[in-house]
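First, the structure itself, so that you have it in front of you.
In this view, the complex is presented without one of its protein chains, the others remaining in place.
Coming up: subunit A.
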Amino acid sequence: MKENQFIKQFLKNKMGVVGFSMLVIFILIALFGPMIVQYDPQVFGERADVLNPPSAAHWLGTDDLGRDVFKALIAGSRVSLIVGVAATFISMFIGTSVGIFSGYLGGKTDNVLMRITDVFLVLPWLPLMLVLAALLGSNIWNIIFVIGITGWAGTARIVRAQTLTEKERQYIERSKSFGASNLFIIWHHIFPNVFPLVFANTILVTATSILSETTLSFLGMGDVSKPSWGTTLHFAFESGALSNKAYWYFMPPGVCVLLLVLAFTLMGFALDEIVNPKLRQR
């Protein structure tokens, strides 16, 4: 598919455009927000500043340590996005490699790799993530690793299926007869051809990764020195914001997570429709 054709297809898809514009806004906030709005989670307010409702000074009120919720929200966007995207890269790297090698090499390799994938598919991911996070300790790199390592199995399955169709194509046969090595074929022929699918899948997995990060942080496994939206939700819940009806504390991060995940999901579906011939509308 040619590039401008792809863009044309994408622009025709309203869902995708809405998702994409939402995502652009979030990325802009995450990139430039923290430069404009200075937020230091280590600067606390006074006793009178604790859990104040929204005002001119604090647009979204203050939290349980007298800090500005709006600024925390801006700072948290960066953490949530970075963790989500970085974890997705790990997932995609493992999932794509396993999928391609499994599909291309076939035989015993395929069997072993797919059984491992099955194990990861049926493993209850939330308890697994919780156990891993508790074992490794709650710093941001461990969180990324934990989410990445638990989220690749679906991708591996999809990529393997696509690889299976690709490898039967004639030009692969031809390459082989010219003496191309397996790695050469995988890198130059298989990978570029499964890439659109991987790309669409990446977007969807990112949505899951962001949700996973929020879940882990909400359950108190997050990195408290780099507060994400999930961490904010955790502290809001634990400090009784719900029973004190401090809606300004728990609503904004919740809504932001929802919108960000929605943005990725909409885009993911749109891309899936374009790159997946079975779903494409003619």
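In this text, contacts are C-beta pairs under 8 Å (C-beta built on N, C-alpha and C of every residue); 3 or more make two chains touch, one makes a residue touch a chain; residues count from 1.
Please note the rule applied: contacts and distances are computed from a predicted model.
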Exercise. Between "Citrate lyase subunit beta", "Ion-translocating oxidoreductase complex subunit G", "Menaquinol:cytochrome c reductase cytochrome b subunit" or "ABC transporter substrate-binding protein", which matches the UniProt record of the unshown chain?
Worked result: "ABC transporter substrate-binding protein"
Problem set entry | Hidden-chain contact residue, picked from the options A:161, A:180 or A:251 | A:161
Problem set entry | Of A:56, A:122 or A:183, the residue in touch with the unshown chain | A:122
Exercise. Out of A:38, A:55, A:111 or A:244, which touches the unshown chain?
Worked result: A:244
Seminar exercise, completed: Hidden partner sits against subunit A at residues 41-47, 50, 64-66, 118, 121-127, 134, 137-139, 154, 157, 161, 164-165, 168, 220-221, 224-225, 235, 237-240, 242-244, 278
